[in-house]
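Handing you this structure, nothing more for now.
Only a single protein chain was left out; the remaining protein chains are all shown in position.
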Amino acid sequence: MVRIVVLGQGLVATHLAVGLERIKSGELEPVGVPLERFEYEIPVKSLEIVGSFDVDPGKVGRTIYQVAKDMLGSQLPVPQSLEAVRVERGIHAGSVKGLIPGARGLDEDLGMEEAVEIVADRLQHLRPDVVINVITTERAEPFETLESVRDRVRRGLVSASQAYALAVLRYAEREARRVALVNAIPAPLANDPVLVSMFEEAGSLLLGDDGATGATPLTADLLEHLAERNRRVLSIAQFNIGGNLDFLALTLPEKNIMKEKTKSSVVKDILGYDVPHYIKPTGFLEPLGDKKFVSMHIAWKTFNGLEDELVVNMRINDSPALAGLLVDLARISYSLLERGYKGTVYEVNAFFMKNPGPREAPNIARITAFQNMVKLLQGLGALSTGLPGRRA
Amino acid sequence: MVRIVVLGQGLVATHLAVGLERIKSGELEPVGVPLERFEYEIPVKSLEIVGSFDVDPGKVGRTIYQVAKDMLGSQLPVPQSLEAVRVERGIHAGSVKGLIPGARGLDEDLGMEEAVEIVADRLQHLRPDVVINVITTERAEPFETLESVRDRVRRGLVSASQAYALAVLRYAEREARRVALVNAIPAPLANDPVLVSMFEEAGSLLLGDDGATGATPLTADLLEHLAERNRRVLSIAQFNIGGNLDFLALTLPEKNIMKEKTKSSVVKDILGYDVPHYIKPTGFLEPLGDKKFVSMHIAWKTFNGLEDELVVNMRINDSPALAGLLVDLARISYSLLERGYKGTVYEVNAFFMKNPGPREAPNIARITAFQNMVKLLQGLGALSTGLPGRRA
Amino acid sequence: MVRIVVLGQGLVATHLAVGLERIKSGELEPVGVPLERFEYEIPVKSLEIVGSFDVDPGKVGRTIYQVAKDMLGSQLPVPQSLEAVRVERGIHAGSVKGLIPGARGLDEDLGMEEAVEIVADRLQHLRPDVVINVITTERAEPFETLESVRDRVRRGLVSASQAYALAVLRYAEREARRVALVNAIPAPLANDPVLVSMFEEAGSLLLGDDGATGATPLTADLLEHLAERNRRVLSIAQFNIGGNLDFLALTLPEKNIMKEKTKSSVVKDILGYDVPHYIKPTGFLEPLGDKKFVSMHIAWKTFNGLEDELVVNMRINDSPALAGLLVDLARISYSLLERGYKGTVYEVNAFFMKNPGPREAPNIARITAFQNMVKLLQGLGALSTGLPGRRA
Partner (left out) sequence: MVRIVVLGQGLVATHLAVGLERIKSGELEPVGVPLERFEYEIPVKSLEIVGSFDVDPGKVGRTIYQVAKDMLGSQLPVPQSLEAVRVERGIHAGSVKGLIPGARGLDEDLGMEEAVEIVADRLQHLRPDVVINVITTERAEPFETLESVRDRVRRGLVSASQAYALAVLRYAEREARRVALVNAIPAPLANDPVLVSMFEEAGSLLLGDDGATGATPLTADLLEHLAERNRRVLSIAQFNIGGNLDFLALTLPEKNIMKEKTKSSVVKDILGYDVPHYIKPTGFLEPLGDKKFVSMHIAWKTFNGLEDELVVNMRINDSPALAGLLVDLARISYSLLERGYKGTVYEVNAFFMKNPGPREAPNIARITAFQNMVKLLQGLGALSTGLPGRRA
């Protein structure tokens, strides 16, 4: 069994919880879970969510079942089995200030240092193999040096994601065991050399940053498609609008800037030259809910100097897309831990993340990244070998 | 120098001729020529068009310069150097019956057997290394057996493309030299095992079929993108409309069916399962000219059983896109011939062709095909080694 | 009460039946019913479907409730009250030959003359005020002369729609009462001068042809928008694809041509000049179901000779859109009959129909047509006067 703890019981985490249980009960096909086209050494049914942290007063203290019922009950059947896990109070570090009234974390009561220890206590109790970070997008400054970490914690100058990362390390240390932290949000963890080396030291894994779903990985593949034909891209516009809490959060400028950074890095990495572009979460429109609207415009020069253009419009269920990827990130993490991988693993990040760590590692076409990752996993014997059997 | 003869002095061939000369004179950047991002052993400036065949009475007997002036003169500068080549009468085999009034081929005067010999004479005179087929889309029945070839020629039961292929073989045989035929149209040549084995026998190359530009290779990469996330594709609609002679030709049902076949094969090959789809050249709309309008709709199921959808709309200059690829097909053919390759070469077809030969060879994502081809060429020492230098 | 009989218990008729009952029970808002923004003299709740004819063996003999349960049950609640009406066998005239196996009409048993009389009998029994034609699109040749009518019936050379029109006239004659026939399909009834004069003679109404929903009326308003700015339209492409029986029917060439005609007439009527266009139902794609995908491309010249372009993509529930209009067509018909209107009424057709009768009457922008119709109805005192109260 792979034991999972989630940080942030929002839409993504709740889709993950509901979808996992539905797949396990046989009621739902594992569509949207990449490796389910193959045979993987760890079946989906051996994954289990054993704990959850949040700071929203409307969630803390309730079961995942209750939270899911409220959030998705009108759209999806919510499995009774989700009553087994109760959402606990986590570390706030101001991550939802101005967004969720009454939000409150352990740090507000106990100070940050103590809060990190308490979360580590709880992790010792819950015994996760993998911790998944899907809290609200927040601003975070990478640690400069190993020495600065302690000091910043003491002064409360860490983001919630950083605090959780440190709690995971404390848990690993106290239990003398290996753990994986999967960071699916834009805060730079796997892109922070200091944190990565701390995880390496602890024989643990830190994968991230910012789960790649929706327009960004598609843009990566579209740009690679153009680059391989040596078309000269002239401009790129990408609009995103949605009505979930995540989009509301991204209307706050300092959160938006975090997302813009992870979204934009794709252009130069893949094309090899920079291009004027406008790529960012553009707005909040409540009735769209979790099904966002994306519009992209790309213009390029073709042979003989003429100009072509392409427009992509999408309606995408935002959160399930990430939830499906997290299923695989959890079991891949487990496989890698078992085989002694530590620090971060670019081959995995390159496919799953918008801003793949380590820092300076480039964005590449997802189709290429996927094949590299499959090769790695096949080499490890984790994935059935042979040509990818098309069993969808 | 790589000597090139084109069959069909239409939009594609004329964009190729004009673009090549403009690149050679330094006036135009080699945008749209895939390998120009790398260093290739044969520079673009060593390619030369030395002959051209057509059956349109408005083209036969005129220089490429005059044809280009009429066709592209209002849009592009037409280099004087194109006065050097005059369009000759080719083999008709009814390929433009009902499309171009007064079209007439050697076969109409001399019978098919004799016409093939005459074209072979002319090729002996022009001495091409590479022959490129870009005549109007036509229906062709693959040869069943080696024995049937002679008989079908005698009875005039071959398509123009097949007749040209045989003329190329005759030329190779008479000169005891190796030649490459690049088939950029849907007629199944590289997908005809009999023809492929004849080229193999002759130490010559037959690449094809149907140049992959526009919506089809993009669909391939989009479907691979979805497949890698294990999204379940529900339906695919793809509309194409344009105003060039090629689109007019495709309003004739038997030509349309040829195109539909090469376009549709992509779905099952890449997804691994079939999906209801509507993929074909849809209509002719004269004012759009060579800049076609493409509209695609793809719907799929995502994690937790919800439905997403994507719409792509494009305005694409149809013919320059293929012309840019032909530049590379010509020089890759030359490199392969030099190294003793014969028959057909899937690694090259898989990237450049909608219906990559040999028959039964699957369509794969273009991004994957590109990397395989680059690897092959690097292995041969034809392409600069190291990671693809991004020099666009 | 306004008594309604429907011809063709397909998607449109079934949405009408279900939606009407749901509105009457207060469970559904009257969204999609144009005049419900105003106060109309006849409330929706006084409309009642009292009879239904079909030729599909899977429908004849069953109640509308059973038919609706099968067709829409997974998507919508189906009111029990629909058990009151049973679908009866109608006149076939080959309208679904090759589409619905086993379809069979009264005419096949009794001959056409007798079949018309039987339907008239049934109408005498059902006593409708309004008959609505929503059978499968079929080919119909307008009657040349009054004299030819009898002869064509005798020889079985009428379409089903024409036969139903004659049955309605027989019913009106026998009962010496006024009736309205609303023709929502492309067969030219209100565009047939002979039929219109027969209805006029009988003091009855014939509205039609082909309900205007979806892309066509939108195109009308878009073209008017461009015309009013004197932009010179250069080309129009309009693709429609869907997965319902109606789209399947339109893959049969002779049905498609009927639709293309009613769809294309809009261009010249509104712009005042003709423009190359491609406007027709393009294909059938089963998974899209009743929610069709529409893609339109319009290019024009703007001031100073530059070129602009517009693309519209839609996902539209095809059948409910027409059903909502039929609610108003039924009660407007009733109001007009009461006030002595007979023959056909252009002001109503111009808004509601793709090919507004009488023949030769032009297509105009829907926004204009709507205002003209509102003025007519206000003049009659049927619609609350004053500026259109925005009560949506």
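Just so it is clear, A, B and C label the chains in written order, and each chain counts residues from 1 on its own.
The criterion applied here is as follows: a contact is a pair of C-beta atoms (placed from the backbone, for glycine too) under 8 Å apart; a residue touches a chain by one contact, two chains touch by 3 or more.
Here the structure is a predicted model, which is why all the values come from computation and not from measurement.
Within the full complex, the chain left out of the display contacts the shown chains A, C. Here the missing chain is touched by one residue of C:Glu88, C:Asp107, C:Glu224 or C:Asp246, and it is C:Glu224. Screening C:Met71, C:Leu288, C:Ile316 or C:Leu337 against the full complex identifies C:Ile316 as the residue touching the chain left out. For the chain missing from the display, the contacting residue among A:Gly61, A:Gly111 or A:Pro276 is A:Pro276, taking the whole complex into account. Contact between chain A and the unshown chain involves residues 234-235, 237, 239, 241, 243, 276-278, 282-288, 293, 295, 297, 299, 309, 311, 313, 315.
Although one chain is not displayed, chain C still touches it through residues 15, 18-19, 22, 28-37, 75-76, 217-218, 221-222, 224-225, 227-232, 271-273, 301-317, 320-321, 323-325, 365-368, 370-371, 389-392.
Simple rule for what comes next: only the chains that are shown with their structure count from here on.
By the residue-number overlap criterion, the interface of chain A with chain B counts as same, with over half of its numbers used by both chains.
The centroid of the Cα atoms in chain A and the matching centroid in chain C are 51 Å apart. As a whole-number value, the distance joining the C-alpha centres of chain A and chain B reads 43 Å. Touching two or more other chains at once are residues 311, 313 of chain A.
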